[in-house]
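This view holds just a subset of the chains, kept in their places.
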Amino acid sequence: MSVDTGVDLAGIPLRNPVLTASGTFGYGSEFAPFLDLRRIGGFVAKSLTLEPRVGNLPPRIAEAPSGMLNAISLENVGVDAFVREKLPALPEGVVVIASVFETEIDRYAEVCKRLAGVGRVAGIEINASCPHVKSGGIEFGQDPAVLAQLVRAARRAVQVPMLVKLSPNVTDIAAMARVCEGEGADGISLINAVQALEVDVERRRPVLANGLGGLSGPAIRPIALRMVWQAAQAVKLPICGIGGITSAEDAVKFLLCGASAVQVGTSNYLDPAIAGEIADGIAAYAERCGFARVSDLVGALESGTG
Amino acid sequence: MSDRALPIRTDAQVVSNESASGANLRLVLRVPGFPGFEPGQFAMLSPGACTGVDRSDPLLPRPMAIYRARGDEIEVVYKVVGRGTGLLSQVRPGERVRVVGPLGLGFGEPGPGERAILVAGGTGIASVYELAARLAGRFDVVVLLGARTRDDLMGRDDFAGLDVRLEIASEDGSEGIEGLVTALLEDELDAGGPARVYACGPTAMMRAAADLAASRGVACVVSLENTMACGFGVCLGCAAPLADGGSALVCRDGPVFDANILRWDALA
């Protein structure tokens, strides 16, 4: 492939713009049987909390039209086990971005501190789509003031490139992007799953034990593209585009809207090798359309529209 | 527990896809490089990607037990219960179905001298055929199958062809005794002697089997059929709550579990 597929995401050099999304790629090694992890730009690990956590009762997932709902809650091995057991299991040359979520700002900061100086961690993604106990369960990423506090605190604790992952459950995604830029984030990732509800008409209760869940998959892609485009108009920050990506063409749509890289999520469940195929397909698209660098696709959507 | 063969992901070619009994079909897939499997392991099939037209609804792959395999040809016996299995029932020879597997941990073997009592109902029958086939002759094997009616019974003739004792219960009496398969299990357990129960089917049936076995001090493993998104331990969607307050992943730590460790009241 004569095309230069390398991109820079917020100071993280990637061999290609295809990452995999937190919570959809485990801790990486689960995919080793299916995919050479060096074929993709890197992956974002399952979000980490200070202590190990057990998640919600089943059912935790449900199917939706062109998508799925999930309510896994905070289940993860905890930051220490991640550093001690999960990271060392990964082959050299695999770019790992750690994801952090917690229920209190100081806990976020503490998780970040535990990740500081860990060699294998190329960057940290702050998952702001977590219910904030103090503000009565609304997500950190839904209130500009709370988001600002979170990003400020995290920025102090993070030396490596720091991405902030935004919640789509907001009126004005551009405003949230500006908050991140103002508080010194190196980049933003969007979107997280869209808050949703599925109902079982036979039992007359929500399908998920937790009631509400997050909608992901192709169904939300047009919403994600809109938000990435709006964010790209509003800030200079590098953007990582996420939402319903199932093919190279889908990924290219995000790049054209202004994303420097993308994350493949739910599609990894359908086809654990898909991220590699998407990476190859983006290069093929660039070549076919006469782009010397994949990075030339970023923001190449014809303007004056939208 | 059997050590697991590394799973593969491939676009398998449909060899045949014919109706078995009632709403059941038998799908044969050619899976190049299939590494073999342990009884109780399963595969994720993507019916949404069946017809060659890219389509995102229904989105998720469907877990299906590997019924048996010959070389790189695997067999799946399934019941049409909804959209995914409905689409699966329409794939034709030559078409491709995405397959990820073998996945999960299988049933172990009985202890020396233990009688193997396999009790299965509904789609769960498909999960125990290979177990019966591999234990047949080497152990005293009893297979107890339950179904609503004769037509629902999966693989009846396949089991009949094995060196096992086969007993059947149907709710309408159209085949075997009239009633629930757990009634057959009770008789078996009353016969006494060292035994091990392997149960797969509706949750209520497995729970009843587990209770019966426990009351007789007999070991019982069950194979759960939770809804799954990935099948290989990354979505955390298939979690089964454990008695100790923790939870296990049905796709990775199961689908086979010792009945005692499960928190039955919270199983979906």
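Note that the chains take the letters A and B in the order they are written out, and that residue 1 is the start of every chain.
What we mean here is this: a residue touches a chain if its C-beta (ideal position, glycine included) is under 8 Å from a C-beta of that chain, and two chains touch if they have at least 3 such contacts.
Bear in mind the structure is a predicted one, so any value in this text is a computation, not a measurement.
When all copies in the structure file are included, the protein chains give the formula A x2, B x2.
Heads up, the rule we're going with is that only the chains that are shown with their structure count from here on.
Distance between chain centres (mean CA atoms), chain A to chain B: 35 Å.
The touching residues of chain B, counted against chain A in their complex, run 6-9, 46, 48-49, 54, 56-61, 98, 100, 226-241, 245-247, 266-268. Interface residues of chain A, counted against chain B in their complex, comprise 23-26, 30-31, 33-34, 46, 54-55, 57-68, 70, 72, 75, 209, 217-219, 246-247, 266, 268-273.
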